[in-house]
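As you look at this complex, bear in mind that one protein chain is not there, while each of the others sits in place.
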Amino acid sequence: MKKKIAILGASGYTGAELIRLLATHPGFEITALTGERKAGQPLASVFPFLRHMALPDLTRIEEVDFGDIDLAFCALPHATSQAVIRDLPRDLRIVDLSADFRLRDPADYQKWYGKPHAAPDIQREAVYGLTEFYRDAIRSARLVAGTGCNAATGQYALRPLVAAGVIDLDDIILDLKCGVSGAGRALKENLLHAELSEGTQPYAVGGTHRHLGEFDQELSLAAGREVRILFTPHLLPMNRGILATAWLKGDAQRIHAVLSDAYCAESFLQVLPFGTVPSTHDVRGSNFVHIGVVGDRVPGRAMVAAVLDNLTKGSSGQALQNANLMMGFDETTGLMAPPVFP
Amino acid sequence: MKKKIAILGASGYTGAELIRLLATHPGFEITALTGERKAGQPLASVFPFLRHMALPDLTRIEEVDFGDIDLAFCALPHATSQAVIRDLPRDLRIVDLSADFRLRDPADYQKWYGKPHAAPDIQREAVYGLTEFYRDAIRSARLVAGTGCNAATGQYALRPLVAAGVIDLDDIILDLKCGVSGAGRALKENLLHAELSEGTQPYAVGGTHRHLGEFDQELSLAAGREVRILFTPHLLPMNRGILATAWLKGDAQRIHAVLSDAYCAESFLQVLPFGTVPSTHDVRGSNFVHIGVVGDRVPGRAMVAAVLDNLTKGSSGQALQNANLMMGFDETTGLMAPPVFP
Amino acid sequence: MKKKIAILGASGYTGAELIRLLATHPGFEITALTGERKAGQPLASVFPFLRHMALPDLTRIEEVDFGDIDLAFCALPHATSQAVIRDLPRDLRIVDLSADFRLRDPADYQKWYGKPHAAPDIQREAVYGLTEFYRDAIRSARLVAGTGCNAATGQYALRPLVAAGVIDLDDIILDLKCGVSGAGRALKENLLHAELSEGTQPYAVGGTHRHLGEFDQELSLAAGREVRILFTPHLLPMNRGILATAWLKGDAQRIHAVLSDAYCAESFLQVLPFGTVPSTHDVRGSNFVHIGVVGDRVPGRAMVAAVLDNLTKGSSGQALQNANLMMGFDETTGLMAPPVFP
Partner (left out) sequence: MKKKIAILGASGYTGAELIRLLATHPGFEITALTGERKAGQPLASVFPFLRHMALPDLTRIEEVDFGDIDLAFCALPHATSQAVIRDLPRDLRIVDLSADFRLRDPADYQKWYGKPHAAPDIQREAVYGLTEFYRDAIRSARLVAGTGCNAATGQYALRPLVAAGVIDLDDIILDLKCGVSGAGRALKENLLHAELSEGTQPYAVGGTHRHLGEFDQELSLAAGREVRILFTPHLLPMNRGILATAWLKGDAQRIHAVLSDAYCAESFLQVLPFGTVPSTHDVRGSNFVHIGVVGDRVPGRAMVAAVLDNLTKGSSGQALQNANLMMGFDETTGLMAPPVFP
């Protein structure tokens, strides 16, 4: 019998991406979709690209009978999520896609998000959802916190290197290039086609991007000491995709070896041959991550470039991967469709 | 046991799209991939987005053991295809994606393609691959000729209307808007990003586009009389998608009723509620077709707009749909993945 | 001495485009810029691309001393414009870029804009700003109403043909392809990069687009009888540019001759050699219009394709062209810069 799924916040991009991925999943069945402002509407009117699917209409969260639900994906806006999840049944298994449960320490949450956490006890219980590094904990978790899409991309490039100590931990620079869908369906001038296409600029500069909270927490954990990277994202005129360029001090060949070893058994993480660099074109719409390592003419320097699709592996695909683990399915179920190219 | 598949011409976009779709097909297994100029290379070096798949290396056609193959997709360039297919084993079942076998009459072929056909007897035997209208013949066909992507889009909008006689057959205007991948991986100045992005223009104007040969053949057949439409495509700054805007004389409500009836049992053809228009965004990367009908303030006039993804439903998805029929699978197998949005 | 210019509504795209064009104009000097919500801000904070210019800060309209102003461009939103202009000094010369004064008949205004006009007497006095057809009236006008960008493009393709009677006036189809900047800086989901890029769809279908009011008024005037065209625009993933494809009944060669004659003395209107079609790429950022005419394999049919940049010739460039006439400058002053390609 299929597992029954609710998606809270189905009218945003990550909610829609979840439905897209679940459409071909043999073990999950969508039984509830919520969208506060659009409650009562058929999903096809919000997302016509899903009109061929037989799906429940959007409802309000309080209308959902959670007794019937095996797992809920929570794709609500940041800050909203924590209040909603606090009030959900304590035995409901949840994959949250917001930023609300990524940081374990309430002080860190307050520092990066500017206000106290509304559910600090649940916050402590949440498992960080970077699947390849928290697999066992995720299997038995009640609440899994999906990672930031930038934080995921950077960690795939850096985490094994930080853990192995093969790079200078005090000189890690992460120059990110991001597509726009990571900003969600927000109505902002800089997200308009007229303002965003045909150009690029940095944003959240100077070490202010909130995903730094995740980098600090996770890389320090991996290193066994405090790690503070430099990280600036750039907004690119494309919808999907993140390219993380990491500028590192260390031996490039050794870096390549460490990453290759770390990921050799992973279904979604592909380390390219040494000297080869990845393209976001090659992962679009998929759950795959491509990682390339190159040396430099300057000795002792290396560049690691990692790419993923922010809506899939960076968010909803990762969420489904985690849900597979939590419900006892093979981790890759529903996620092996190739990227869409061109 | 899985059916064994060869793809001839796997280094172009339609070949790659076939592999993408076959990746999640439960009944087909790719056992040969050919690419003349790139023979000997792993496919991952030609299409890195497919690098996670275990696939045979590219070979030359003459290296393929066709005795082992259940069905061959032929994704070769126009004109090349007919010479290759002429020399393939006579009992091999083939889905051809080129233009070579779309026109039944050798004189028509010569008229539109400017030279005599190299295999006129095989030409006569081929079944036109517009699945929804040739289903039975396709099931038992040895050779199915994939339709032109523009011709498919236009026919989905027009064919039931022409057959039912609910529109003026002497005044059909088809204004097409096409993404660039339909032109293939050809190295031409006008296909460069710098020349194509951020603008649009008509091309193949004045009734010269070769897909008119298909429209003439198929719409005349459906009407039982000669039909000659006006058709001009426009090249748009996008990769996938065709929008066919048909300007028609007829009663819009009746047109909507005829299309709704004709397609009500079809898995991939979705007629939108009356007055609603489709977007290519909503079918990208999928095998679905969305069709909308609207009336006009000028009485007796109607507009039908149809959208599909030229690489999927307009080419490789249609090819797989036909192959499913030929091999006894459910027609939708491997093709129900939703579009990718945004 | 330079003429003093005010721009009311300088924080939108047409206001910014005016400033861009005025930057190199030898006879105009910008002395006031207004923007209600952004009053008090330097323009460089609203439009950083203009930061090298010495410009007055944004103010509120009531802070402008109009006694000092020779000519005001009014780039305010539709409906706002009429109330503002009603209260401006009666001797101030004005070029309005909104839709408010395009229709001469108050009943037509009410029909297309859904409410009564707030300044019907001024409405009657306004001159329709399609420069090439209203040159003399514009020279002496107090108030010139800038045309709709779609209406301008269509009229450049059609107006001489309608006047000369060389096409069937009862069967004119105008299939438009538009860039997104024509929609202004509005915060709407369908204008987001994520929703607009990589795809296309029709909008304002069925004869409902407001620019039809202009087509009805102007083409009927040119024809000396009522003319009602069919017109549907399509939104394209590009920022600037309109391509109007007109499907006509008439002799293509004669159509080409009529257009060539009509425009042979025009600086900005370029009729291409017969059989050649234009591209929006070739007019981007400029005040030029390119027009192509082709015949069809179906006798008696023709296609006229016209392109322009909606922000320049379709709006702010046209406004400046009109202001040149009103202030006694050569019509082309400040407007001869070539398009930007690629």
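As written, the chain order gives the labels A, B and C, with residue 1 at the start of each chain.
One rule holds in what follows: contacts are C-beta pairs under 8 Å (C-beta built on N, C-alpha and C of every residue); 3 or more make two chains touch, one makes a residue touch a chain.
Just so we're clear, the structure is a prediction, and the values are computed from it rather than from any experiment.
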{"item": "Listed residues A:29, A:63 or A:198, member touching the removed chain", "value": "A:198"}
{"item": "Touching residue (missing chain; options A:79, A:92, A:221 or A:277)", "value": "A:277"}
{"item": "Given B:14, B:34, B:82 or B:181, the one touching the chain that is not displayed", "value": "B:181"}
{"item": "Subunit C residues touching the omitted chain (full complex)", "value": "13, 16, 19-20, 23-24, 47-53, 181, 197-198, 239-240, 267-268, 270, 272, 278-279, 281-286, 288, 290, 336-342"}
{"item": "In subunit A, positions touching the absent partner", "value": "171, 173, 175, 177, 194-195, 197-203, 205-208, 212, 228, 230, 232, 234, 236-241, 243, 245, 247, 275, 277-282, 284, 292, 294-298, 301, 303, 305, 307, 342"}
{"item": "Where the missing chain touches subunit B, by residue", "value": "13, 180-181, 185, 187-189, 191-198, 237-239"}
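The rule is simple: only the chains that are shown with their structure count from here on.
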{"item": "Whole-Å separation of chain centres (CA-atom averages), subunit B against subunit C", "value": "39"}
{"item": "Rounded Å distance between subunit A and subunit C, as computed from the means of their C-alpha atoms", "value": "45"}
{"item": "Residue numbers of subunit C (touch at least two other chains)", "value": "194-195, 197-198, 237-239"}
